[in-house]
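All protein chains of the complex are present and in place, except for one that has been dropped.
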Amino acid sequence: MVEMAQEKMDELRTFIAACMQKEYSDSYLIAVLHKAQELFGYLPVEVMDEVAQRMNIPTAHLWGVATFYHYFNLKPIGKYVISVCLGTACYVKGATEVLEAIKRELGVEIGQTTADNLFTLHEARCLGACGIAPVIMINDKIYGELDAKKVVALINQYRKTAQVA
Amino acid sequence: MGFQNTETKNSGNIHFGMRIERKATVPEVHYKITLCDGTSCIRKQSKQIHQILDQELRKRNLKEVVSVHLSGCLGMCAKGPILIINPGYVMYGNITEADIPEIVESHLVHDTPVARLMVEENHLYNRFFRIFGDVDFFGKQMRITLRNCGIIDPENIDDYLSVRGYEALAKVLTDMKPEQVVSEVKKSGLRGRGGAGFPTGMKWEFTAKQPAGEKYVICNADEGDPGAFMDRSAIEGDPHTVLEGMIIGGYAVGSSRGVVYIRAEYPLAIKRLEKAIAAAREHGFLGQNILGSNFSFDIEIRLGAGAFVCGEETALIHSIEGSRGMPRPRPPFPAVSGLFGRPTLINNVETWANIPVIILDGGEWFSGIGTQGSKGTKVFALAGKVRNTGLVEVPMGTTLREIVFDIGGGIPNGRKFKAVQTGGPSGGCLPEPYLDTPIDYESLAKAGSIMGSGGMIVIDEDSCMVNIARFFIEFTQSESCGKCAPCREGTRRMLEILTRITEGKGCPEDIDKLERLGAMIKKSSLCGLGQSAPNPILSTIKNFREEYEEHVNQKKCRAGVCAAMLSYTINDNCVGCGACKRACPVNAIDGTRKEKHHIDPNKCIKCGQCYSVCKFSAVAKA
Amino acid sequence: MVTPLDIIKKKRAQAVARIISKGYLSTKRVYVGMATCEIAAGSKDVMDIFRQAVANGLTEVYLSQKGCAGRCNLEPTVEVVEEGKIPYKYGKVTPQKARDIIERHLKKGEVIREWLI
Partner (left out) sequence: MDKKITIYINSKEYKVSPNQTIMQAADHLGFHIPRLCYHPKLSIEGACRVCIVEVEGMRNFVASCAYPVSDGMKIHTNTQELRRARRDIVELLVDNHPMDCHTCERDGNCELQRLASSMGIRARHFVGQRKQYGRDLSGQAVIRDPDKCILCGRCVRMCSEIQQVHNLTQAHRGFDTVVMPAYNMPMAESVCTACGQCINVCPTAAFLEKNYTQELFEKLNDPNLIKVAQFAPSVRAAIGEAFGLEAGHNMEGQLVAALRKLGFNYVFDTQFSADLTIMEEATEFLERIQNKGKLPMITSCSSAWMKCMEQFYPDLIENISTCKSPMSMQSALAKTFFAQKIGVDPKKIFSVAAMCCTAKKYEAARPELDVEGMRATDIVVTTREIAWMIKSAGIDFLNIEPETQDHPIGMSSGAGVIFGTTGGVMEASIRTAYELYTGQTLVDIEVESIRGLKGIKEGKVVMDGQEIRVAVAHGLGNACKLLDVVRKDPGRYHFVEIMGCPGGCVGGGGQPYAGVNSIPLDEDALMKRAEALYSIDRAKTIRRSYDNPDIQKLYKEYLQRPGSPIAHKLLHTHYKQKFPQGIIPKEALK
């Protein structure tokens, strides 16, 4: 585990080093944070510290950026990230009920992770699948034409998969 | 499906399923005729031609096998009236009533096109007719930006090349000076498609006039309106068009660097863009000395990270620079001081996608499409309570009614139309009386909405307008960057007031407060997000005031959406099956088997479970 | 002097040649919508069925992906184009429907009318 983290860290360092070669290297901060999140799933403080130092960017500035953009997770996330689309099309077609059902089922609010670290609940602004609204995305997979019942069944399916694995 | 005759085009209530059933029993349509129904063609007697055509078909008993459609302006006004026959995409121009019998006889009966009436068209738009035939979904459309979407393989540059891809670039490099490119764009009358509608040519001119040196060209692909996905589809379907537009823009303003700023939430679009950029480099459309000329240009991709406000150009620039995406006051405008403090030309995806067409078909041609003040076409993402959801591209000047009812097919499930929302969280809700508003920047603004980037949500009687307003302000307030006080504090207060109203706790002054705050926020906010955030509320108060008053005064939500004002009761239809009792998550339902059940209103959380499980229509909500 | 326009014309000719060499002139061309919305609706699986069929020897068919044409509520969409005929456009295609389209339409030329848009 520690080794893996080390490997990831090295990959991040290489990425930063490449960005630092470019003109206006500061401007690659968001790209670096994307990379860090891709590697670690979220932005651990130690990683942010290192990014700031290596990119020669004040830590406070980095923190301001990391907290501004909703895409960045500041806390570890669950195995499955459920993004509930709250775009207009989904909203008009009942996304709120879907969201409420998920909240009830998982016992978490938006932005939180379940105690078993299985699910993290996010809201999303239009996943671009308006045709099959309302939709949710679990990790990279999109599920459409949902309602409160279907979504609970879906969650249970994921729970089962996790148990088997 | 093409047999729907034009007489029914405005009825808007033909159900899809019905048509499919009928389809299996009717003979296959052999020919589809598209008749241009643009203003110019109408002026040239296209209506009469339509009549004659109909008579001719009837006379020859061809009504069953030939379908006739009216289309929006086809952009061929100089040669109008225009009539197209598919398959084969044979186009007849300058036709008169007298020509019709000949066309019918020769082309439809004997399968021999009438050579003397055929006109060549080498315009780029509307190629979909050849591929899709014409269906009523496409009939009123005119596809310039989306001309290749759904037709070519977006990951294969050969496909793009085969449809005159990069020819506009080559043309520009071969025989146009940068000033000529700018003036062509000015001539076209193209206006920014991101929402505000600033004349694109003027923007180009400002940037071009800045002293030479490092300049930037940016494509704003940070499409953030909830319910809008025009730009994503455009990039996913035809990424090279956008790149070609940007390269031409770079040439025109003297820039060698382009940046596409795109939402991280669009992984496929990003992948296709990356692929397209790589292919364009390989072919020498990007890089040093493009196509052997002295012009060099390259494009890099920068990702957003989930902030709607980054669609605002100064916020977008800050985001590319690696900072918090907060807008700054203008002037200086990006054309003078933009990315890294350098002159910068920013246009959105749709605007860029128009450029190659304007170059190849000419600004003058382009300016012939649309209305006085708004030229060309506009793409809308049609969604909500409408039969055909999806992307539509229509000439400016098309009415809302045409989009909602002709293209969108009207409201499903026999419900009644209530409003159409354009411009997303920055726009407004327009009720029935505004349906004949032609789509252009000024008319929509006058009606109390905006063009916006192209979201179009149809709302039916099942939606509560107060709740819709609340939805939009919740969105804008959570996307407010927090920099300026009116937007940061004001939108939150508006949300609180609306929440109060939808929860049945509103008071009459609340409506005045909303108007007072709304007017102030509109005029005082720093950027477009704040300046337009009150629009959904102000427009719903203006057009649906009685709904607000009902919520406030009678604690009533006529659409049955606002849960707090609902109560569920069980009526005499109840057979005592117990399904509702089992479904109730809070044990609010009581009753013995086979007897009428009862809901305890104090326990009821109004989740509606009982309502949806009851098979006997015994649960009533009011 | 070779102008950029000359270059682009040559490039276009080459591109067209390459497309043709991939079988574009086959009697039937099949386009599968592969935009985010289509993929969300399941077009990837549909595409896989067609790819497999081609790999397993389905001939006289040119298979290509395409972007979104805008018919969101009917996705995934599949078009079958035959030169000189009005194209057939299938909506809400499932993997099973895709197999049937291959068997009935592509192989036997039987248009499955009830699935057309």
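Order of writing sets the chain letters: A, B and C. Residues in each chain are counted from 1.
Criterion: contacts are C-beta pairs under 8 Å (C-beta built on N, C-alpha and C of every residue); 3 or more make two chains touch, one makes a residue touch a chain.
Nothing here was measured: the structure is a model prediction, and the numbers come from that model.
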item: Partner chains on view for the chain not depicted; value: A, B
item: Which residue of B:452, B:486, B:506 or B:536 touches the chain not shown here; value: B:486
item: Among A:61, A:79 or A:103, the residue in touch with the chain that has been omitted; value: A:61
item: Residue of A:11, A:26, A:50 or A:147 in touch with the missing chain, whole complex considered; value: A:50
item: Interface with the unshown chain - residue positions in chain A; value: 45, 48-50, 52-54, 58-64, 67-68
item: Residues belonging to chain B that touch the chain removed from view; value: 307, 324, 328-329, 331, 477-486, 488-493, 496, 513, 516-517, 520, 522-526, 531
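Convention: only the chains that are shown with their structure count from here on.
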item: Farthest chain relative to chain A (centres taken as mean CA coordinates); value: C
item: Between chain B and chain C, centroid-to-centroid distance (C-alpha), Å; value: 26
item: Separation of chain A from chain B, taking each centre as the mean of its C-alpha atoms, in whole Å; value: 28
item: In chain A, residues with contacts to at least two other chains; value: 127-128, 130-131
item: Residues of chain C touching at least two other chains; value: 36-37, 39, 71-74
item: Residues of chain A touching chain C in the complex; value: 127-132, 135, 142, 144
item: In the complex, chain B residues that touch chain A; value: 224-229, 232-233, 264-267, 302-308, 319-326, 340, 381, 383-385, 389-390, 421, 424, 455, 457, 459, 463, 468, 471-472, 475, 479, 481, 585, 607-609
item: Chain C partner contacts - residues on chain B that touch it in the complex; value: 1-2, 20, 23-24, 29, 32, 86-88, 128, 131-133, 135, 137, 146, 148-159, 161-162, 164-167, 169-171, 173-175, 229, 232-233, 236-238, 266, 268-269, 283-284, 290-293, 383, 387-393
